[in-house]
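Pasting in a structure now, in structure tokens, and then I'll have a few things to ask.
Here the complex is missing a single protein chain, while all its other protein chains stay put.
And then chain A:
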Amino acid sequence: MATTACFIIVSRNDIPIYEAEVGSATKREDAAQMHQFILHAALDIVQDLAWTTSAMYLKAIDRFMLLHDSRNDDGIKSFFQEVHELYIKILLNPLYLPGSRITSSHFDTKVRALARKYL
């Protein structure tokens, strides 16, 4: 199945700290910008929703955001959980400054592997 998805992590100050395009569909040229635009617009919804529930997984969106066409809630949920775990590991590194960009290539490889596995 040709699916396409775009995944970003946003820091608390609404600055994207990690972005990845995942998915197998042939890309339209403007897809990347389009995805970013939609995700950034979605941040507003996050802000409204975030304080009404204590769940990390908002069903819609969270600090980790994924834009997807395939409908596969369970897969997405486990994807988020595992990426969150990776994110904590990055965060625990004393040399990583919270809120700065994640540049680790290992992180990138792992996220992409997870995306292939779950999405």
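Basically, a residue touches a chain if its C-beta (ideal position, glycine included) is under 8 Å from a C-beta of that chain, and two chains touch if they have at least 3 such contacts; residues count from 1.
Quick note on the criterion: contacts and distances are computed from a predicted model.
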item	value
Record-based protein name (UniProt) of the chain missing from this complex, from "thioredoxin-disulfide reductase (NADPH)", "Ribosomal RNA-processing protein 42", "Trafficking protein particle complex subunit" or "Zuotin"	"Trafficking protein particle complex subunit"
Residues from chain A at the interface with the omitted partner, ascending	12, 50-57, 81, 84-94, 98, 104, 106-107, 110
